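With one protein chain held back, the other chains of the complex are shown just where they sit.
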Amino acid sequence: MSSQEGPCTFTFDGRSITARPGQTIAGALHQDGVHVVSRSFKYHRPRGLFCATGRCPNCLCTVDGYPNVRTCVTPASQGMAVRSQNAWPGLKWDVLSIFDRLHRFMPVGFYYRVMHKPRFLWPVFEAIVRRIAGLGRVDRQSGGSRRYDRQTLHSDVVVIGGGWAGMHAAIAASRGGRDVTLVDDRENLGGHVLFDPGARVDRETEFESTVQAVLDDPRIRVLHRATAFGCYEDRLVAVQTGDRMIRLRAGQVVVATGGWEQPLVFPGNDRPGVMLAGGVQKMLWQDGCLFPGDAVVVTDNQNGYRVAHSLAACGTRVVAIVDHNATPAGDPGDLPVWTGQTIHSVRGHRHVTSAVIGPLEGASSATESISCRWVVQAVGFTTASGLLAQAGCRLVYDESRDLFRADQLADGFRAAGSVNGTFDIDACAREGRLAGEVAAAGEGGGTVDLIPAETSPPVRRPPDGKKAFVCLCEDVTDKDLFDAVAEGFANIETLKRYSTVCMGPCQGKMCQSSSIAACARANGVTISETGRTTARPPEQPVPLGVLAGRAPHRHLIRRSALHDWHVEAGAVFLDSGAWKRPESYGDPAAEYQVVREGVGLIDVSTLGKLELRGRDVAEFLEFVYPNRFAKLKVGRVRYGVVCDEAGIILDDGTIARLEEDRWFLTTTTGNADGVDSWFRWWLATRPGWDIRLTNVSGATAAMNLAGPRSRQVLAAVCDGDLSTEAVPYLAASQLTVAGVPATVLRIGFVGELGYEIHVPSQLAEHVWCELMAAGAASGIRPFGIEAQRRLRLDKQHLLAGQDTDALSNPFDAGLPWIVKLDKPDFVGRSALQRAEGREPGQQLVGFRLEGDRVPPEPSLVLVDGRLEGRVTSARYSPVAGATVGLAWVPAELASNGQQITIQLDGQLVNAVVQREPFYDPEGARLKS
Amino acid sequence: MTSPKSAPTARGPLVAWHRRAGGRIETVEGWEICVSHPVQPDAPRSGGNLLLDWSHRSVTELGGPRVSELVSGLVGADVAVRRMAAARSGIVCRLTPARAIVFGDPGSGVLGDPAAVDVTGGWSTIVLAGPDAINVLSLLSSADLRTRAMPVAAVRQGPVAGINTLLCHFAGHWELHACPDSIVSLWEAVLDEGQAYGLQVAGAERLGEVVTVGGGGEEGTT
Partner (left out) sequence: MSLMIPCPHCERRPAGEFHFGGPVRERPEPDAATAEWISYTYDQPNRRAVQWEWWFHRGACRQWFLVRRDTRTNRVLESALPGEVTTGPLESEAGDE
């Protein structure tokens, strides 16, 4: 970005602007004489560059359709389209600036207080308020084309902040043998020292060699232009760099985030031309900008003298250094100094024209107006300690330094430099080295060791509740805060929420100190008593796209081993969790019919499949299922329902005994992982059990060959005897199917003679194709889950999770026979014992509804107009000649022939309860 | 569709993907595999980043208290948890004290053991090789991939692209083993993140240049 060769040209609101190589957008605008960059959030006041270091909201513009770009830290590049925000029709003449004149009628909370009545109009007002009080606009077209990604990095020591303290910390940690990641949000390392020549006096060589030492150190990874915006549990540091979010997992963290220069609060303090010293220094020395005309510098420390000399060196006429102190805080050279004075206000609308100077305390009559174009403030810093606070470090108000700083650090954290309120450059270096050494030793945490500094408390002018902007982001004035406290929002947290101070893009960087001071003053208490609001991520605004990520892998798709065959066959897919399953191959009615009359084949590979081996498996199954398994013979399969301790149905499936100590279980598609986990938990509670559980869900594919002609189709690819004598209903056989070893379960979910064939996944397509070929003469068709759902409904076979919910036990779900309460112990026995003796509530029953209207799930079952149940499944059944389904109904209606009322398309229709299958109630076809 | 009574041919879950991408499919030792992919004009001849499919392998899961004994029989020594070691014709990955996975032929002695379950087809394998493999992985997983945490011969189970993956670090490449039902998603996610690094898909004919014989080394043995 900054390495480009020649100048570049971009547009600002359509006007062509030329930028020097490496210059920021804001720098180029300033150089071109553009001093109004945006309009403010509420009153649409003209705003110019203020902090110029990427903190305040004033320079936010839309760049190439991307809103809220900090143009003061974003390098210009060729062809960029930059647009101002919050101004209509234009920056110079914004019609909504009328709000500025209406200020006294629009106190804090104005919109919400005035416009909430009449209530029905609020949506209209809200839309207007949202439009005029916005912060840029998201371009829905360009947003989708950005590629956001997410990376995880691990580091022994993470140093946040590449300033003087941070660089020394990184070097020290690396010398301690650790790998270090240094996160810095600027183009170049060096922090504020980089563009403050005064701070580098006599250290030019040391500065450059330090930067080089960091860059050359193979153990230090430097992340440039990267913003750490959050510290989370177990030292996870969230970093944004461009369109990437980096999750940085740190062994130890050194926070060297420095400080934020603070503004004074005085009428007109937001006018273009009023700036902070650090920003002026950066624009002078990094962007190569000039500040032509006269300047007034307001200060209480050395920085003010340094910026005054910088300005003077670059051709600005410094007409006054206004020093709060009684004696000058620095060497003014030949520049005029006004001691014991401060700024009371500025005049000018689109730009400063003069500054009003007067005594710190006292009547305004003693003031004097000085004509100038620039007012530069250098009145100290607050600590950038938000990340420390997020990490759980305790912050206290340090009266001698007039700032909040950490005094008790969270485990694994160190703080160094200005973030501690240490501003002396040599002290910063010493703190940095110490922090790096402690971090390298893995001993972060504990109390903060400060290098004692020779400082006296700064002289400040107290807030006085005038219309002077405390918060540039949300246009909150001193007066607003005093009014809000008077209204009762006296606590700093409620004051913040009510006035929205500190809630804008700067998140308090420019306004937290002033708002705390105002709150303290309005309440007549100390700053320490007032405290500060809770720090939360993000520390810096982060685009939502970065947080959301692109993460295509969030959309995991699971495909069965037969997926590609289904695609070729033109299957219509249905999303079932992450699975893609064939709903049908185009004609579910024909697929239904072919299973009833001929033979069909369905892919049921999505079933969960578990293999259990060991001496104690039978005992385990007796324990986790309510029915019996100890005496299940080898070669047989049995239906089972898994219940929890409350007797609620978790899942159902089949349990086959393949060998004496080798069992094969299936679960439903959706519960495969859940049952695996459930069983593993019970196994973990009894480590003594001799049981080995292998999840073979992925290794095994399954298909169900069903229909009256299924035996002859299977026989064509299988050498064994398939007669009912050899392979009866509920047999579990080990057969060779199409040359592949298979476990074949003779079960009939769809109500016909059928074989559930389990084969190794990699051979599934081979077996499937062989069965399709062998069945061609019998008219075999693949069928999807829609046909399967219709087929099973004829038999009233429930689907766990579809027809049951978190209140369904086997008694109410029509499976009382499965509960063997005479077993001494099993999961859910106590609850089921209680349920057995209780008056039943709702029951799951079959119902028959004449005609072909199908109530969608979950249609309501009504009794005397009251909601008393619901339909869980319903389909038209050709064999019943009516719509059939399953529904939860009151117990008194749960017997054969009872009439129930179902709400269907707003009408009430009558259905009849039928508690036996609608098709083949004796199961003759199943067992044939 | 195949003719009736043909010999069973095994097929991995990525074969259809390879075919759509123009790969040449051949049947080798009972497996349909993608032998080669069309070479992209801008692809480096060597030293680039490569993505290969090695799903055509036997896989065996060892479980229970006798795993150490079985692993020692295969490798010649026990293998520590989170480490792998070369066996006679494959790699043994130790996941927990009571669980190990053998990629490659474990031999009939092991297969007949009640503690062993044949799970071929339950694991698919993606081979990721090249200088930027570690960068691609850092975009897909929260794993600590620094040499200290993940040296050669280390194995790690956990999410890669949100999919439970067994990640194995070999001297010259990484292997990502996952359930075949999710492997297409994993493959596409790796390929997507690899775009920025010029990741190229290759056929099985190039496995030999990437995967050195017994590439696991003996570092993992205890």
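So that you can tell them apart, the chains are marked A and B in the order they are listed, and the count of residues begins at 1 in each.
The rule is short, and it goes like this: a contact is a pair of C-beta atoms (placed from the backbone, for glycine too) under 8 Å apart; a residue touches a chain by one contact, two chains touch by 3 or more.
Predicted model, so just to flag it, every value in this text is computed and none were measured.
Asks: Pick out which of A:D202, A:E725 or A:D825 touches the chain that's been left out of the picture.
Replies: Only one of A:D202, A:E725 or A:D825 touches the chain omitted from view, namely A:D825.
Asks: Quick one: which of B:T96, B:T147 or B:Q195 touches the chain that's been left out?
Replies: Final answer for the missing-chain contact: B:T96.
Asks: With the missing chain put back, one of A:L236, A:L450 or A:A590 would touch it. Which one?
Replies: Within the whole complex, the residue contacting the unshown chain is A:L236.
Asks: Which is it among A:E206, A:D331, A:E368 or A:E645 that touches the chain not included here?
Replies: Touches the omitted chain: A:E645.
Asks: Mind listing the chain A residues that contact the chain we can't see here?
Replies: With respect to the unshown chain, the touching residues of chain A are 232-234, 236, 645-646, 673, 676-677, 680-681, 684-685, 687-688, 695, 824-825, 829-831, 834.
Asks: Tell me where the left-out chain touches chain B, residue by residue.
Replies: 81-82, 95-97, 99, 142, 156-159, 164
Following the convention adopted for this analysis, only the chains that are shown with their structure count from here on.
Asks: On a C-alpha centroid basis, what's the spacing between chain A and chain B, in Å?
Replies: Their C-alpha centroids are separated by 32 Å.
Asks: Enumerate the contact residues on chain B facing chain A in the complex.
Replies: Residues in contact with chain A: 1-13, 15-16, 31, 55, 59, 61, 63-64, 114-115, 117-123, 138-146, 149, 161-163, 179-182, 184-186, 188-189, 192-193.
Asks: Per the contact definition, I'd like the list of chain A residues that touch chain B in the complex.
Replies: 149-154, 179, 247, 249, 551-554, 556-561, 563-564, 567, 579, 611, 613-614, 661-662, 692-694, 696-701, 716-717, 738-740, 760-763, 765-767, 769-770, 772-774
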